[in-house]
Every structure is written in structure tokens, then in C-alpha cells.
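The other protein chains are all here in position, but one chain of the complex has been omitted.
Going in written order, the chains are labelled A, B and C, and every chain counts its residues from 1.
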Amino acid sequence: MIDLKSDFEPKIVGFLCRWCAYTGADLAGTSRIKYPPNVTPIRVMCSGRVDPVLVMKALASGADGVLIAGCHPGDCHYTNGNVKTIRRFRVLQKMLDQFGIERDRVRLEWVSASEGEKYARVVESMTENLRTLGPLNWNGKKEVSS
Amino acid sequence: MAEKIGVYVCHCGTNIAQTVDCKSVVDYASGLPNVTVAREYQYMCSDPGQELIKKDIKELGLTRVVVASCSPLMHEPTFRRAVEEAGLNQFLFQMANIREQCSWITENKEMATERAKSIVGAAVKRVEFQEPLDVKKVPVNPNVLIVGGGITGIEAALQIADSGKKVYLVEKEPTIGGYMAQFDKTFPTLDCAACILTPKMVSVGQHPNIELLSYSDVTGFSGYVGNFTARIRRRAKYVEEEKCSGCGLCTEKCPVSVPSEFDCGLGKRKAIYRPFPQAVPNVPVIDRDRCLYFTKGVCKVCQKFCPRGAINFEQKETYADLQVGAAILATGFDLFDASKVKQYGYGRLPNVITSLEFERFSHASGPTGGKILLKNGQMPSNIAILHCIGSRDTNFNEYCSRVCCMYSMKIAHLAHEKTGARVYEFYIDLRAFGKGYEEFYKRILEEETIFIRGKAAEVTDVAQTSAERGKLIVVAEDTLLGIVRRIPVDMVVLSVGLEPRKDTTEIARIFSISRSQDGFFLERHPKLAPVSTASDGIFIAGACQGPKDIPDSVAQGAAAAANALSLIDRKEVTLEPTVAFIDEKSCSGCKICIGLCPYNAISFDESKEVSVVNDALCKGCGTCVAACPSGAIGQRNFTDDQLLAEVEAICA
Amino acid sequence: METHMEFSYYPGCSLEGMNKAYDKSARLVSKTLGIDLTELNDWNCCGASAYMSIQELRAHLLSARNLAIAEREKKDLVVVCPACLTTLTKSNHYMGEDLKLRRTIASALKAANLQYLGTVKVRHLLEVVVNEIGEQEIKTKVTRPLTSLKVAPYYGCQFTRPFGEFDDKEFPVMLDTLLKWLGAEPVNFPLKAKCCGGMLMTTNEPVGLGLVRSLLDCATQNGAECIATICPLCHITLEAYQGNVNKKFATSFEVPTLYFTQLMGLAFGFSRKELGINEELISSKAVLARRVEAV
Partner (left out) sequence: MYELKRLGVEFGLVQEGAVAPVLSKTFVDMVDKYGRVPEIPLMMTVLLKTNPLRILKMIPHGLKLFLRGRMPFLPHRISGISELQKCSGAMTDALVSGVHAGPVTGEET
């Protein structure tokens, strides 16, 4: 159900690791679980590939939020790539603070290949969250409606 | 020179076309820069669909191809092949997933179409930046590693070994055989488990192509498809295998008696023991924690009596590195711990036993020599069998354990045959789905087993009537009669479910494979690739993938063997060239990347003072790329340019 | 170091009525153990059983108002009635899981300028005492051990079901443990988590009396001299209907029932009057005199 007070549809870039999160997102589709179409996926081999620069670029290019999703800690296909993602994510959060961007706009989530339901829930809650946060409009390009 | 991009939007029958307006996506794509042609088609993966692409490459001179259809995990190889066949490098192709992550996630046509456009737009932008890459071919090591020596592993090992290939069979316990060796009879034919299992065990033990590593486990697994290295820990048996003749004198003379794990603690074994007489290999091991010599420093009786001097108290655990081309995991299952369900009183009330304990009682060479006895030594005259213990239960495991209905009926038969007791089965639903299973159910019905449809609420010894005094009372709602029943019995058998083994997490980590939500290993595709995993060259079979009975386990063991053979008979495999590369000019020599690589694929060239990636070791995770402070590292087919192109297209 | 913990305290309607002594003893022993209980300001009915059974949404609203008030105080909520525990936890749980419910309740609360974000944890005093205070500290407070007093530990049906992650749901042991710390001897009591029949006494008395009888039977057969309760409804049922049971089944039960907080208080050295034991319907005087020094 869309929140009545806002018809804003956030644009979210999703970096999904190929082994867990992307497969999990595929499973959500295969199981015909419905969820908001706001996250557009970009497939990477490992969440460890997600350079903070990519995240900042996405926000600067007009994304309202970024989702990084990988294997659960301990389940990484590359042993521990996601552990490095965690460390990097902390730095990223500080960076967001410095730019005055709400931390909620960038999320790190663990979704295993069998967690289609969870992926859908993550997207749902993130989308809802961003709807309340409103547009980021970091590059100033977007016309502010309302 | 501008690229010429071809975009192909698949309807996938109605799977995509139902929610995505494909025509509108094609129109949109046609308007994108550098797109030479955009088409839609019913089934792009069909031969005519692929022909469309090939024809356009040849006739229109396309230099890039985007197919918008299902997930790349489904058909990326198909289209890559098609592109390659038309003379274009396969890495100049990009797939846009507008089915699993688009048309199937919403019913809103407008939203789905917009999303499809965004996904296609990103792919078109990205493909422009893609570069031709060469795939590397590497030879395949023909040896196969099999982990787990239950009936599944045994079947797989024999199939592969019989084809002339070398098999390393690693088993944790002192003997192969697994759970099946503990069973008395097998459903639905009631043949004795040992009679059909032990000949196979002997074949494994004697096969020239099988190297059996018992009392061992895998502690490390590295490399890539066709070229793996497995590190095996061989625990000390304190008995030298080559010298031992298996005469059993040591066991006979050992003064220490402890509960036998093989007999579920109902019988005894010695501190130096074989789990059961037909063990393979027929070599005893010393239980260090129980042995008098190891605990108190005295005894050595076994050593004194061994006619071949095979006892060696100084033996140490050793490690071996094995080179293999493929691995099959057949690590099996654990039984659900019945004491977790307190209301059935397992461990609290005497004569409440598990199904496996019943098997041991019933087994001719079990602790009671095949007699079903109560704690007081008498035969039970009423027995209740409770189904679904720990299964189909949101408090424990939600799934059905698949085997319990059938083995419960087998137990009903054995109990009735051996004791003449009246047998009650408390079930939720009866699942007799296999060949000959329904007929077996009918047979058990005719033996006057009483089936009560209702999950037992509890087993109690609090009597309400004099008839209940001194009995175990099973309380259940009989859902067919709509009443609560209290059935007094002498013995309760809990049909415990199957669970992922406790070490599943550890094994999944070692082999880098995933687990499904229930904790079992995850297959590549539940229907079409049931014994493959997401990791090439690693296969799974039997109950480690999910609960299975013996016929299914054997079938999977054989299937995994066929998969492994098909891989190693290819003689060589191609490797994804999506590895990391370092731009020497930009590398500052800080070495941050070196510490991050989980595969030690990056080394430092002291003369040039730059880091260097070893392509053969790199698995292409990209962690080093994200970490490089000078942006000197890139990942092929996942370059910053390519990913940024996607980001920008999505955000535009 | 002495423990000091602060909680909001939710007595529940039953403790205002026939179970005042439970309230009294609970406050007293909590204070002794450094558990600071502040009664939740102007609390309302939790929406338990009879309410929940026909007015589901409104029952959640009742719980939510209590939780919202507790959240304002920034303290977790301690209850002593297992029915309140279950109802409040249930609302907490469902509001956490179900977005639609959360929104419905939130907009209803808004009408009274209230809001609930879901941060309050609801706990039973027994669980707090056992898990937070623990063996060592409780033992140091025991000045008059209940040596060899044979007690049937009675939990009733709602303490752990369905949300009792803190103990075994079907066969809890927490009260047994606490009784041992107090020096008492918990007897084997297989019916410890069975229904007392309380709700049935007004609607189906014969069934209710049958349940009370089997509980008393089981307790006495296992040698219990008294029954320890943690639920006000169980307590009043066991206490008030023993006479009816004796009449109906020609038995002669006279088993005193004591709230677990009263037993704690006794072990801590408080008097019968301070703990409200003198208000009981079946006298425990003889039993206690036999086992506990100087009561």
C-alpha cells in the first residue's frame, strides 16, 4: 500500500552480488513475489567489488538511494569479500554524514540465494523508507514538485 | 567509431509480454544512441530467435548485442554462444533481465514497462564499454573427490571408479556405510539393509580405483573447476592400516567398555573398536578419550596381544593434499534431537525411544539381538509410533522429512511381527508417494495397525484412569473422529526427522557453496540441475541436499557421478576471463590489494615496484578493485566504466 | 555490587481485585533485589483473552496504548500476569511483523497524540528475577531458606506459550530453578504447564473442576505440600475451587497455593502479613511451620 501522503517514487540503484543476492532476487521473481519496482539491479561478482565511489556516483547522478546486497557473512563465495564490504560500508556511512546525506539512503543487506522473500521485504522497506525521506536531489537536477 | 548495437526483446511467451509492453520497450531502445536495430520476438532462446541475432550481426554488421529476456543465470551461455557463432566476441554481449527481476515482480503493466526500459537502457549503455576477451582453456584433472561414505557416496564412488577414473572417498567415521548400516530392514521391500549394503561396501574397499580415506575430513578446498586441491586431515587411528589384519583380538582384550554410538548408546563397545563387524576398512581405531593408556598412561593390552604389531600409540594426525578435477559432496544428514520436544518426554520418560533406537533393537546384531524390549526386560504389548517429530513443525523444521511416514510403517510391521503388539500410528498426513509405497501402506493396514490421524499433543505418565496407570499415555486429537483420545501404551517410538548436519555451515564455507533456507546445500536448479551447485565442478548428492530415502539417494549418487564424469571427460574447461588486471602506470605499489586477496593471486614485482595479478589464481571477485586507492586495478567485464555506465543510465 | 534496574510495572486488572497479595509481594521482593518498579501511569486493560477473542484489532489498540506509555518512559515493561505477558507480547510481535496493522494502530493512537515505535520489551517478573538477578545475588538475599519445602512449580498455560523464547515452551524450568535457589524442593510436576480451568469456571464448571482436580492429584501424588503459582488466575482457581472439587469428587484436598513472589519473600525474611499470605483461603500456616523456621 502506498503511503497516502506521498506519491514520490524513489529511484534506487541495487548492487547485487551474483552468487547470493542476485540469485535471491531471481528467486523472488520465480516465486512470483510482488515487490515495488524501485530498485534497478546491477550485477557484480561480489559485494566486495562495490567501490564507495560507485555509490557516491549513483547518488550524485540522481539516485535517491543505493542498496548493496551480498551473501551473509561467512557464506561469501569468495571466502570473505563481504567482510571487506562491511568495513568499507562503515567508511561510506561516515562519508554520507559528511555530505549531510541520511544514512538510511544507503543500505547494506545480506540476502542468500534462497531468500527471495527476504529480498522482496528489503526492497519494500527500503522503498517505503525513502518515500518518507523524500527525493535526494543531490545534483540539483531534479525539479522539486510539491 | 560508433558502435552498432542490436537490441532483442524477448516475450518469453507471455511470461514477459503479459506485464511488459515489449513493443514500447523496442521503440524506446530504437531511440537510444548507437542502437542500429531493435527487435522483439516470441522466444529469443529458440533457434529462430538466435538466428535473428546471428543474421543481424552478419548483415547489419552489429558490433554489440543486448538481449532483454530472462536472468543471465538462465540463458547467458546460450546467447554468448550464438554471438560467438556469428563471429562476434562473446563478451560484446550483455543480457538485460526483464523477467525474474521485472515482469514477474509486479502486475502493474505501466510500472513493469518503465522498469524494463530502465534495465534495457542500462544494458545498452554498458555494452558500449564492453571489450572483447579471450577465454582460457585449462586441462581437467581426472580424479574425483567424494566426501561422505554413506550409501550415496558409495554409489557415486563405484560408478566413477568402474569407469576407470580415480576416486578419493573421504569418510569421517572409522567405517563407511552411513546411517543405512544401522538400519534393520528397508521399506517397502523389507530386504535387510546389511544384505544389500555390505556387498557394496566391500566393493569400495577392494576397488583398485578407489582410495578410501576413513576417519578423515576435508579441511580445505581451493582452486577452480577441473583443478582443485583438497586438503584432507587424516585423524590418528593408532592402528597401522597396512599391518592390521582385522582379526579383532585387540577389541576382544581391551578392558574398557563404553556406550556404542553405532548402537545409539544402547549397547557397548570397547575403547579400541570397529563400529560393527562388517566395517570397511576392517581396521579398528582407538578412542583416545576413553583409552586407558591415553587417559591414565597404563594398559597397552591391545599392543601386547596384536599379532602383527599394528598398534602404534605414537601415530599423529597427518594432512594430505589431493589434486582433483571435481568433487561430490554426499555428507548426509543428522537426525532431529527428540529431546528438544519436551512434551514427548524423550530422555525423561522411560520407554520413549527414537526410530533409530528401534532399528538397533530390531537389528539381529543389535544390543538385544533383535528383540524389542522395554526397560524392564519385558516385551511391549502396545506400541505407539509418533510421526513428524521435529518435521512439519514451525517450532523446529518446517519441511517434511519425506522418509518418516514410510519408515514408521516399516517399524509398525517389524514391531507387530516381533512382539505381536498392537501398534498405533499417530500421523498428520500419510505420504506414500514412491514406487510400491502405497501398496506397502495397504499391507500395513491389513496387518491391523491402527492409524490415528492427529499429531500427538503429548506423551505423559500422569494417569487419569486405572487402565492408564503405569502406562505411557499418548494424547492426541483424532481429527477424523473430532475427539481427543488418550491411548495407553508400553512403548512410544518417535519418528524423528532429518536435519542438515551440524557441520554443514563449515563444509559450505570450505567448498564455497550456498545453503537453502532450511540449511541443506543449495542445488543449482531445483528441477533441472538437482546435483549441481553454483560452483562449477562441485556436485551434491543425497540427503545433504534435502531429506531423501535410499532409492532417491542412490539415484542422486549415480547422477552426481555422471555429472562429474561428463566434466572430467571433457578433458579441458574454459575459465571466465573476468579477472582483475593492474595498470602498471597507475599502481603506486602500496600493496593494499595483496592483503585483501583471498586467493593469494596478487604478488609484488619488486623490480617494477608494482602489484601483479596471477590470472590463473584470480577468481574475479573484484574486492581489490574497490580497494585500490589509485584506481589502478580494474576487473575485466566489470570495469568501472561499465558499471558507471549502468549507474548513469539507471539514474538518468 | 548491588544490582539496580528500572522497569515500568504493569500489574494488570487481576492484581487490583482478588490477587492484591501478588501485587504487594511482587513489589516487596523486587525492591529487595534492586529492581525498581514504577507503576505504568494510568495503564488500561491489556486486551486479554475474552477481549481479544472477539475484538482483535481493538485488543491490539489496548495493548498499544500501554506500550506507548511505557515507551515514553523509556523503560521496558515488567508484568506478573502471564495473560498480560502474552497479550502485550502478541501485539508487540504482530505490530512488528505486519505493516498494515502497525499503520492502523498508529493512526488510531494518533487521535490521542500517542505513538508507539516498537521499542518496548515486555517481560515477566519471574524471567527478570532468574535471568537478570541470578543465582548468586538471590542466594545472598535468602535469610530464611525454605529448606526441604516440597513445592509443585505451576506455570499455567500462558507463561511460555506461544512467545516464551526464554524457557522451554512446553516444559518450562525457570520456576523450578528459582525454588531451588530459595532452598525449596520443587517436586516432579508433569502438569506444570497445563490449563487450570480458570476461564471455564463461569462457562463450563464441570470441565474446569476436573482440571483443578487433576492438578491437585498430580501435585500431591508427587509429594507437594504447596503449589507455587505465577499467574493470578491459576492462583485464585486452585485456591477457591478446592472445596468444590472435594465436594464433587469426594476428595479431601487442602493444598495451599502461594505466589512465587510470596515464597521469595518468605525466604528473604519477610512476614506473612507483609507478603499478604494471611489473606489466603487455604492456610499454609501448618505447612510452613513444619518446614520454614520462625514463620
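The rule we apply is simple: a residue touches a chain if its C-beta (ideal position, glycine included) is under 8 Å from a C-beta of that chain, and two chains touch if they have at least 3 such contacts.
No experiment lies behind these values; they were computed from the predicted model shown.
Asks: Please provide the labels of all shown chains that the missing chain touches.
Replies: In the entire complex, chains touched by the missing one are C.
Asks: Which listed residue (C:Trp43, C:Phe159, C:Phe253 or C:Phe270) would be found touching the missing chain in the intact complex?
Replies: That would be C:Trp43, which touches the missing chain.
Asks: Quick one: say which of C:Ala26, C:Met52 or C:Ala70 touches the chain that got left out.
Replies: Checking the options C:Ala26, C:Met52 or C:Ala70, the one contacting the hidden chain is C:Met52.
Asks: Tell me which residue among C:Lys31, C:Arg103 or C:Lys285 touches the hidden chain in the full complex.
Replies: Missing-chain contact among the listed residues: C:Arg103.
Asks: For chain C, which residues lie in contact with the unshown chain of the complex?
Replies: Residues 13-14, 16-21, 42-45, 47, 50-58, 60-62, 65, 94, 97-98, 100-101, 103-105, 107-112, 114, 202-204, 240, 278-281 of chain C touch the chain that is not shown.
In this section, only the chains that are shown with their structure count from here on.
Asks: If you average the Cα atoms of each chain, whose average lands nearest the overall Cα average?
Replies: Centre-most chain by C-alpha means: B.
Asks: Once you find the CA centre of chain A and the CA centre of chain B, what distance in Å lies between them?
Replies: 30
Asks: Between chain A and chain C, tell me the centre distance in angstrom, where each centre is the average of that chain's C-alpha atoms.
Replies: Using C-alpha averages as centres, the distance is 45 Å.
Asks: Contact residues on chain A for chain B in the complex?
Replies: These residues of chain A touch chain B: 11, 13, 18-20, 22-23, 25-30, 32-37, 40-46, 48-54, 57-58, 61-63, 71, 74-81, 84, 88, 112-115, 120.
Asks: Would you tell me which residues of chain B are touching chain C in their complex?
Replies: Residues 341-343, 395, 458, 460-462, 464 of chain B touch chain C in their complex.
Asks: What does chain C use to touch chain B in their complex?
Replies: So the residues of chain C touching chain B come out as 168-171, 190-191, 214, 218.
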